[in-house]
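A quick write-up on the structure given underneath.
The complex is shown incomplete by one protein chain, all other protein chains being positioned as in the whole.
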Amino acid sequence: MSNSEHRWGMAIDLDRCTGCQACVTACHAENNLPLSDPESAAKGRAVHWIRVDRYYEGEFPNIRVKHVPVLCQQCDEAPCEPVCPVYATYHNEEGLNVQVYNRCVGTRYCGNNCPYSVRFFNWFDPVWPSPLELQHNPDVSIRMGGVMEKCTFCIQRIKRSKDDAAAESRPLKDGDVKPACVQSCPAEAMVFGDLNDPGSKVSQLAESGRATRLLEELGTKPKVFYLQKAT
Amino acid sequence: MYLNGEFRFGDARERVLRALQELRERGFAARDVDVFSNEPLEIPRDVLERRSHMSFAAVTGAVLFCVLIIGFVSFTQYSYPLITGGMPLFSFWATGVVFYEITMLGAILTTFCWFLKEAGLLRRGRPPAPDVEPGMICIRVRCRIEQSVAAQKSLEAAGATNIQSSGDAR
Amino acid sequence: MDRRNFFKIVSTASAGVAATSCGKKEALIPLLVPEHQIAPGEEQWHPSVCTECSAGCGVIVRVMEGERIVERNGQKFRERIASIKKIEGNPLDPVSSGALCARGQAAVQSLYNPDRVRGPMHRTGDRGKAAFSSMSWDDGIAAITKAISATDKSKVVFLTTAPAGSRLAGIQRFLQSIGAPAAYTSSLADFSIERQAAQAVFGWTGMPDYHVSQARYVLGVGADFLGGWVSPVYYGGQFGRFRQGRLGIRGKLVQAESRMSLTAASADEWLPVRPGFEPHLLVAVGRLLLEEKLARAAEQLPPGVTESILGADLQQLIRSTGVDPNVLRRVARELGESEAPLVIGGASVIHSNSFQAIVASHYLNIMLGNVGRRGGPQAPHPASDVAAANPNVVEALKAAQVVFLDGENPVYTLPPSSGVAAALASKTIISFGSFIDDSAAYADVILPSHHPLEAEAAVVAMVGGPATSVAVATPFVRPLYDTRPLEQTLGDIARKLNVAFEPVTAKSFVQPLLPNGETWDNVALRGGLWLEGEANAQPLKPVSKNMQWSDPTFSGDALQFPLQFQPYLSVQYHDGRGANLPWMQELPDPASSAMWGLPVEIDPKTATKLNVATGDWVRVESANGKLDAPAYVHPAALPGVVSMAIGEGHTHYGRYASGRGANPISILAPAQETSTGVLAFGATRVRVARLEQRPSELIQFSPQDREQGPWGHR
Amino acid sequence: MFGWRRRSRVFVRDAAWLFMLFAVTSRAEQPIAFPHNKHMQLGMSCIDCHIGADTRASAGIPSVRKCMFCHSKLLTNRPEIKKVIDYSNKNLEIPWVRVYGFSPGAEVKFKHAPHFRAGIGCSTCHGDLTKATVAERVVTHTMGSCLTCHRQKHATEDCAACHY
Partner (left out) sequence: MATLPAISSDEGIRRDLWRPLAGASSRYLIVLCVLSAVALWGLVAWGYQLYRGIGVAGIRRPVFWGFYLVDFVFWIGISHAGTLISAILRLTDAGWRKPVTRAAEAITVFALMIGGLFPIIHLGRAWLFFWLFPYPNSRLLWPNVRSPLMWDVTAISTYLTGSTIYLFLPLIPDVAQLAKRATGWRRRMYRMLSLGWTGSDREWNALESAMKLMAGIILAVAVSVHTVVAWDFSMAVAPMWHSSIFGPYFVVGAIFSGIAALLIVMALIRKTMHLEEYLTPHHFNNLAKLLLLMSLLWLYFTVAENLTAWYGNEPKEMNVFGARIRGNFGPYFWVMVLCNFVVPFVLLGIRKLRNILTATIASITVLIGMWLERFLIVVPTLSYGRLAATWGRYTPTWVEISITVATFASMGVLYLVFAKLFPIIAIWEFETQSEHED
């Protein structure tokens, strides 16, 4: 699928990440994620398209904490895609793993088949106590109940940048597109860009020795690269 | 016209067979003779052969459906070329099961239809069938008026009772 | 938001005008006239400043079309308004440098919070019962003027969270003009100890700035600078560059703290120092540096200090910290040998001797010769000092007759043991806040001021010194409700009292700081005034000569209350302000991954002793009170130290926070930091007991905190 | 928390989506019998009033003030124009009825600008307005019609081009 113009990818530098979770809120703000409430959260139905997994390693006092921001890995060979009976999730020519909300019937097979468990389901129609709905981002659908949703690499931002570029009739350059999480990261731990462009920052980081991929052994070919701590 | 002969009591089956042989010797075609009973009778081929093409039909139906589904699937896959999970657009591996199932469906449906056809069920204008009670066997012979005597003889010879003729006299 | 997009920022003409249309579903709402203002699908970016904490991040705000139903002379109309969609860091602003923390981004939820105060109100029920009914602005102002004129002006206490900037200046000027004492703050997050230590050692006014990004080896002591301390955004950015920003250079961070904070979590090494023994650790390190001749600028130390450090009993010091001696020696050596060493001293958790710790950290930096240099502590910008810092707020409140609340919530942030809540019952209380929080529930009158995103402001960054860094906001959306800017209200009051008072606007605040050639309009357009280099240099030489350290004191009998209790400032709730933001409530707590409620963090040993498992409820009891909360068995908690994040446990604070969880401050003893008198909220002893019943569930986003399951092996 | 109103709306929405109906009426009773053809005969172009059509996501409906630019003086005695003036005096906008749109369940993010850039004339999707009088839907839009055109023009067939 790399014959197309772009192939979006992301690099996350675990050496920079402080686990502050700014990205999580940024994602909520950008993508109209449904609000949870204590009941639904207790049922494990809180939605965070990007989450910061934290693991404790070792025992006190020689104990360390591992923070790993996990979002949809936009796998090139995504396990979630072939199992959808209605093509609600598929691969577009820019390598994005797309979820089409209005096509989804809610078999939730994709969710089971995602080893990273980054797919979230709308168990009910979302509700926002007025006037909180004023904050909705018009560029992003409000997902109806009964459909899957997940990180889109902020496709709406990609589209905006492309439209701007087209309007100014200039090519898209590296750094023009930034998903909300990348944009918000204080430590600049996340880098987003075009993997087709060998000059782009993300491609270079992906080449760097520290780059690994989550559950690489599954052969899902994720397009999110984790740069391990240098020590 | 039709001649009906009834056979009752213990050795009905043997007598029916005799009657059939008699009829065949007198040159009645197998398709002109019908045997009615309310449980399956085993009639030796040489007496009254009923050739069945059902398995052949089933296979044909299966093949037909198989071809159709393969064509249809490949059409749907290419009509909106969405590549999913790095799989090829059209792969026998991923769609084999569907092909198999639909093939089987083809076999099943043709078998059923063919059954209706061979059994002659649901067919318009079927000659009136004798009403057989349990344990009774009935032979129906289709014959032209001049043959009727011969037919009647052979039935009587076999010990048929209550021989009646029905249908227009030609 | 990169620089190209940045020029989309349009000058901040108020786009709030609305057009209305009949409420039929099919009826299409016409676009605004002129039509380029709120065209659907068109985004605008306006500069503003974040006031969720006092760091003063410059932000840019995304504005697009929104819609609401309005009542106009009995008829319902659908109104298209310019509404705020998202808040991002202002790429031009050195503090945020384009990024923003979780709480800052959630500010939009306080603007559109369903529980906002929609107009002036007066109390109808008992104090603290939060029963109010609306009133007119004139009546409200009249009531206030009556109250003020009736009282002795010295008994007027004004509490504000306003960071250094136009708002605070305006408040101070108002208080001055009516002859009232300067404004106070009651927040736990004003870091006054750090300020006073800087004052004491260098004579600096304000918060020293640490250029982490240019240091090679950082020893952080007690300062959770990536979490709740000063500005996670600013130091997060610094940290990123410190780690991977320089080709071939990777900074090493060693964090000595009494809890596994975010900073400790992302550090290369964590030294679990016993609570309150930070000074000892720092002195020990200083002693080691001097001994091993690694203190490259030892001569700059004031003589008295050197003696006192050398006079220390090293063994005893190290033993007291509870840190492995060899590790400490190694760290000291590495620190001394590093090209660009830096020591960051702070008090994320305030103990009785935190002041000494920070002072010690400054002396370490002096002996490492990095003060004012690249990668060392920098003098703050003089204008960045928040005058509101005052340890005696409790006494002031007790003595007060009229209390103004501007975003402050003393009932929540000051322990009941200090008797503040009780004292407030007999005062005239006026709140300018946007929410009915624990304290506003006591108010007689609530005169809601604009939400920061609706108002104008100029805020001097708490960090980034000595360079001038002022973030500026000018209004760009129409206020949602019947609120007024604080300056206007104060002006009206002053007029009624007929005292001369000229409100401080963002413009009038920034004007004097403008260099020649710079205009206010440009500043407003860019969203801030940022100048390189020294504003006006502050001394880099130490002015004090004394240096001592004492063991921490904890209130509560050690036998009766065997455990130490340390509340801390969390990234999501800060000092409790963030609790009414649903996004913050559902943001998994970095330590426990808890949502919609905060647990008590107990170390595994103590937990097994108490037979407590994660999710069990425990009663934390001090000599001054008790609280019930679910427990989280924290694998990295210090044995015998119980921690809890501040934020939950509001009696009143909107639907998302009211009555949820427990407030750790509520069981604190009124202990004071010995040198500064600031509330030492880490100086209380507690006992913990397991509760049989579970009033509610501990909600965790990821309950599993180890990578392998409990049955993971043959 | 889940009122029957909202639920019924959901069902209605999905039903609409099912049968590919639109949430909007094709034959709309417009508040004012606005004659598109007359205005176009006067040499005005679509963009003059729907100023977003070439550069923005939404073409935009002119505000009453825009009408008043001319009609504060022009033909003020006509009954329809009187209505316009009336709205303007009441400081109300004209509640035009939407005739083109997407079913709420479809989650389509349509932008005018890219289509304009691609040189798709307004009439392709909105019919020949030089003959039309009051606004009504003359071209039916279904996903099929969008796709067919996209295929003819070799534009993208990516679902995410419109649905996200």
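By letter and in written order, the chains are A, B, C and D; residue numbering begins at 1 in each of them.
FYI, contacts are C-beta pairs under 8 Å (C-beta built on N, C-alpha and C of every residue); 3 or more make two chains touch, one makes a residue touch a chain.
Since this is a predicted model, take the numbers as computed values, not measurements.
A.B. asks: Considering the entire complex, write down the shown chains that touch the omitted one.
C.D. replies: In the entire complex, chains touched by the missing one are A, B, C, D.
A.B. asks: Among the options A:Ser4, A:Asn62 or A:Ser117, which residue touches the chain absent from this view?
C.D. replies: Going through A:Ser4, A:Asn62 or A:Ser117 one by one, A:Ser117 is the residue touching the chain not shown.
A.B. asks: In the full complex, which of B:Leu3, B:Leu23, B:Ala58 or B:Ala160 touches the chain missing from this view?
C.D. replies: B:Ala58
A.B. asks: For the chain left off this view, which of A:Pro38, A:Pro82 or A:Pro222 is in contact with it?
C.D. replies: Candidates A:Pro38, A:Pro82 or A:Pro222; residue touching the omitted chain: A:Pro82.
A.B. asks: Touching the absent chain: which residues on subunit A qualify?
C.D. replies: 40, 43-45, 51, 53-55, 70, 79, 82-87, 103-109, 111-113, 115-117, 119-125, 144-148, 214-215, 218
A.B. asks: What residues on subunit D make contact with the chain left out of this view?
C.D. replies: Its contact residues with the unshown chain are 2, 7, 11, 14, 18, 20, 142-144, 147.
A.B. asks: Given the full complex, what residues of subunit B touch the hidden partner chain?
C.D. replies: 34-41, 43, 48, 50, 52, 54-55, 58, 72-73, 76-77, 79-80, 82, 84-85, 87, 91, 94-95, 97-98, 100-102, 104-105, 107-109, 111-112, 114-116, 118-123, 126, 129, 131-132, 134-135, 140
Simple rule for what comes next: only the chains that are shown with their structure count from here on.
A.B. asks: Need the central chain here, defined by C-alpha centroid distance to the all-chain C-alpha centroid.
C.D. replies: Measuring from the global C-alpha mean, the nearest chain centre belongs to A.
A.B. asks: Tell me the chain pair with the top count of C-beta pairs in contact.
C.D. replies: A-C
A.B. asks: How many angstrom lie between the centres of subunit A and subunit C, each centre taken as the mean Cα position?
C.D. replies: Measuring from centre to centre gives 30 Å for this pair.
A.B. asks: Just the number, please: Cα centre separation of subunit A and subunit B in whole Å.
C.D. replies: Taking the mean C-alpha position of each chain, the two centres sit 63 Å apart.
A.B. asks: If you average the CA atoms of subunit B and of subunit C, how many Å lie between those two points?
C.D. replies: It comes to 90 Å between the two C-alpha centres.
A.B. asks: What residues in subunit A touch two or more of the other chains?
C.D. replies: Within subunit A, the residues that touch at least two other chains are 87, 90, 139.
A.B. asks: When you check subunit B against every other chain, which residues touch at least two of them?
C.D. replies: Within subunit B, the residues that touch at least two other chains are 80, 82.
A.B. asks: So in the complex, the part of subunit A that touches subunit C is made up of which residues?
C.D. replies: Against subunit C, subunit A makes touches at 13, 15-22, 24-26, 28-30, 35-38, 41-42, 46, 48, 51-57, 59-61, 63-65, 67, 129-132, 134-139, 160, 164, 175-176, 178, 180, 183-189, 227, 230-231.
A.B. asks: Help me check something: in the complex, which residues belonging to subunit B touch subunit A?
C.D. replies: Touch residues, subunit B against subunit A: 80, 82-87, 94.
A.B. asks: Write out the stretch or stretches of subunit D touching subunit C in their complex.
C.D. replies: For this pair, the touching residues of subunit D are 24-25, 28, 51-52, 56-58, 60-66, 92-98, 111.
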